[in-house]
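Since the structure comes first, as structure tokens, the remarks are kept for the end.
Note that one protein chain of the assembly has been removed; the remaining protein chains are unaltered in position.
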């Protein structure tokens, strides 16, 4: 059902703790994947990568002279998650927001950390979208990222770190956090493009074959756009607040880059709004084309009935069995009645032609913007 | 009637004093329940609970070294309510807002108290909701809560106090007030989830069986959502102002928790908005499906009439009683007329088939997003 | 006509001076009532009331040690109005706003006076409303009120002054102005309640008997709500600015009370908005029910035509007068044709039954939220 | 066409210079009227008026001890306009805004001048409106006004200056500018009143005779209201900024008067919004009444068809020529068939009566708000 397709419900069916539970209560679904922890330590000169299974190793990893990026995928082990949170002194409310997905995109400052929650989109074919939460914890010399499911969306960032080119190795953890955020925001473009193509298909269908199910598809797309907007708008605010407000953890140079991310969010948001207006336009065209088809059905009925009902009446007259009907005995009465009937039918046809109900080729010709088109 | 179901009217039919009455006038309905007062005194180490019937005991209860939570349920005894108000020096306007429910959710500062008015929702089966006001008075070392009817919605908070775990015993009355507020806001989630499920049911029905009463149900849900929004939006502002503004009674630590409550309010508000857009979408689908059904009825009429009316006319012709109708006497005239009629009917059927009015299986096949679906 | 009923036009047909007239020009209609002036002087201990006919007496009345409330009803004597304005040094623009009703609700500060213009509503049966302007001039130790027509809406305030209870005798003229303002705002509740009841009646009618005139009534209510909103929204701002901004004439204590008045305005505004959404919902239900009825009409036509037109054609066939129609002479032809006809009619009926066009009791049964209802 | 009637296009077809032209380029249409310059010099005691043809005289007119009002009507002589601009040192952008009408209403500060651009409305019968720009340049001791066409809208201000009464002679050029602005704003009231009357006429027509052209008229009015709003809304901001912001050229006393002008703008804007909502309401009523009429047409068709088609079928049966039709030979068969037919027709009529499709007087009676009306 489209309600599901919407993703809205699943978005909403967030794993919330019981009503009145202590803040910091984590709710982990039973089929959650086991956490995979990948750590990158790097200085401009050096890069060390490792997969961590024992959280005790993380302490060692925590080195003030290098930038450290700890990537956690899968929330299936509450104890391990809690240990990571302890190691990095993450606030209980922050860890609750990270684990109990989905949360609204936001940037929150804790004592010496910034928690950035963003939504990542993926297209799963046919303009259907999948939305997942990525949480970024930015500290003094480390970045933590958390994702519920395994995924490779951040691989471009890893490749940039490994290649050692660009500013990512030299700029510190705030730039890494920006790069992650920016990568996630950039991933909206291909999804929007796919939806655009899909809308174009729907548009052709609206004109050529406006079946009832089309409206359902339009509604689906509309709901997906509502959903995307819900993801993009707060993200916009996140980018804006990171780019405009002064945070001690974010360098002014990096803020210029975040301003760019903000622009991308705004552009995506605008495209979503534009698509929504286009869906509304398509819906109106669909409804108008339904009304139009009804009109056409009606015209066929009316023309048939208006021509033949009077003729049938005339035939009925001379089917009466009155004894004294002088016309019946006149030889030219039968040809005369045929002539009359043909004239009547012709008159009706001419009337309908004049009304433009039949053979109306003018539709194609009289329009002002015909050649070249508006 | 849905106007009732809406709860809107009853929400509005607040028990307001007579026009021009002195501020502080209390209006207590005749069937109000007798007040039940439950008091909890606690320090991090100790917990004392008691049910109070004589308000004089409250003075004793008022101890500056412990946190005290006085819970009042039922407003049936004006004198007792007034005595409680006196004991805790509640401003006459505050007590008026507490008793003359429902008021708009708000947080108001009086000299050394904060009055927080929130709305609690309950689902009463079948997506129907019940809204009740909870008033919280936060003082220097005490919290008062007021509810009109008996209820157990705050039991989780009580359990947390009794268990002695977490910060609730150590953080003081502001944290208790937060815990109460948060518990009430959390209770919106299951209600929203239930409405979501109900919408999903309605959606299936819209597609399969769009009866007129469906619109009524959709209107009901819409009105409930209007109502929920009216409760949630001001609550959002309450949480925001408590979390952002500096109040001497609220510790900065607790403000971080209130920020979390604010996020939950925002999320609920967003879900309500999303549901409202979905209801609008369902209404449009309903109307389109009605138009569609009408189209179908029309087609049946048109096809029947357009085929048989001309045939009937032909039969009528040869039912005429003219004396000189040569065709009547030709032996092969009768078979010929049958052939003509069958050809005419076949021609019409073919025309309608070409128009896609009958046997139109293409509906199911030609759609771009068919396999996998959009 | 509903345009009148709207009150909007009369609201707008304010008695404006000629274009380009000097500011301060008063426009008094010819049938205006003669001014009645009622003065109350009071201290916490004492109360003196008098009806004043000679404006010279007012000077004497102006005593700095007591609070004075001068109530003027009826604007029929321009000279007298001007003399009162002089006595109390009211700015020409202020007196113009007081007399040339209706003005937009507003609070304006002049040198040592605040002019508060509010709108009072009365219900005149059947959800019809009447709106009148009340102007309050608050000075250092006096309050002036102006109303165009005689009325007793402020009697509750007078009674409170006479009774000597509450703070009204002790708090000074700012509290009196608040009491007047609050009384006027409180008068919106019963009017809104009446409109709510009327909407409930309309709602039942929409379901049971959706006649065309219903839409007219709905439009009327909608226009009245537009009108009420126009009165309430600026009043909200008035209350807010009086409660939030610092005026030397208004004591901080009284500001707390005005905050309460502000809350009442907000609540009324919300109820009006909710009603507007409900009216829109009812209009949609009306339109859907019209479409539905049309559908029903259509079905009757289609069923009748689709059953009998083919049968009539068959009868027509055997009414033809061809000489060589072998069937006519077969004895069992007539019973056979009846059988065929009955089978055809039965087939059609079955087809329509399957389509759910006749005897469709399923409407009542298959709905998800049937028992208990949504 | 209504697009013209709208005035919108002509409004928009402002005489803009070529793309990329130097700022300050003036575009004067060929049929522009020759400028007429009327100058008034006045002190509280003295008034001198003259018609100026030689712009050299203006220098002499520029006397710091008196207030001077130079009124220019007609832009037909670019050189003369430029000389005036030089005399008064008007900024090239300001003179461009004055001549290249229409500009958006605005108030702009130049070094020692304020340029106020406002829109004047005139009614040209039948709710049609004409909008013209008036530009006011307020200097230290002079006011300049510019109008494209000759007109007498500012005559009331002139009369007030000549009469010597009121503050206009004593308050200086800022008060004169206010008086001009106020006069122009006041001129909106009679226009709005005329539109209100016209809407009332349309409303009666919607109920009594909803012809298709009505929708066109409604659209016209709507477009005019859009246009009026475009004129009024920025004017509101102009009045507000003049009344609230501190300009050295505008005395605080005069600001109080401008506050009043601001109120008038707000009121006009509100009336326009209200009218727009009323037009929307009328459009909905029109559409509903069209749907209703269609329903009525449908009912006539259905009733006729549903009664006579079955009867015709019955007659057709006994018009068949089968040899063996025993009923044909029974003497009471003919009366019996008549009886049957009459019963069938009566049954159908009763059925339709029960459905409320015919003789349905209940429409007029069962409504809740019947007596007295809602």
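Letters are used for the chains, namely A, B, C and D, taken in the order the chains are written, and counting of residues starts over at 1 for each.
The rule we apply is simple: a contact is a pair of C-beta atoms (placed from the backbone, for glycine too) under 8 Å apart; a residue touches a chain by one contact, two chains touch by 3 or more.
Predicted model, so just to flag it, every value in this text is computed and none were measured.
Participant: Mind giving the shown chains that are in contact with the missing chain?
Facilitator: Answer for the hidden chain's contacts among shown chains: A, D.
Participant: Among A:89, A:124 or A:207, which one is in touch with the chain left out?
Facilitator: Residue touching the absent chain, from the options given: A:207.
Participant: Which of these touches the unseen chain: A:108, A:128, A:148 or A:182?
Facilitator: A:182
Participant: Name, in rising order, the residues on subunit D that touch the hidden chain in the full complex.
Facilitator: Answer for subunit D: residues 1-6, 8-9, 12-14, 16-23, 91, 93, 96-97, 103-104, 106, 108, 110, 125-128, 198, 201-202, 204-205, 209, 211-217, 219-223, 226-227, 230, 283, 286-287, 290-291, 293-294, 296-298, 300-301, 304-305, 308-309, 311-312, 315-316, 318-321, 325, 327-329, 331, 333-334, 337 touch the chain left out.
Participant: Could you pull out which residues of subunit A are in touch with the chain that's been left out?
Facilitator: Counting over the whole complex, subunit A touches the hidden chain at residues 154-157, 159-160, 165-166, 168, 179, 182-183, 186-187, 189-190, 192-193, 196, 199-200, 203-204, 207, 256-257, 259-260, 263, 266-267, 270-271, 274, 277-278, 281, 284-285, 288-289, 291-292, 294-295, 298-299, 301-302, 305-306, 309-310, 312-313, 316-317, 319-325, 355, 357, 362-363, 366-369, 372-374.
Criterion: only the chains that are shown with their structure count from here on.
Participant: Counting one step per pair of touching chains, how far is subunit C from subunit A at the shortest?
Facilitator: Counted as steps through touching chains, the separation is 2.
Participant: I need the common contact partners of subunit B and subunit C, sorted by label.
Facilitator: Expected: no chain.
Participant: How big is the rotation, 0 to 180°, that puts the C-alpha atoms of subunit B on those of subunit D, in steps of 5?
Facilitator: Resulting rotation angle: about 145 degrees.
Participant: Give a one-word verdict, same or different, on whether subunit C and subunit D use largely identical residue numbers at their interface, taking over half shared as same.
Facilitator: different
Participant: So how far apart, in whole Å, are subunit A and subunit D when each is placed at the average of its C-alpha atoms?
Facilitator: 41
Participant: Where in subunit D do residues touch at least two different other chains?
Facilitator: 319, in rising order.
Participant: If we use the touch criterion from the header, which chain pairs count as touching?
Facilitator: The set of touching chain pairs is A-B, B-C, C-D.
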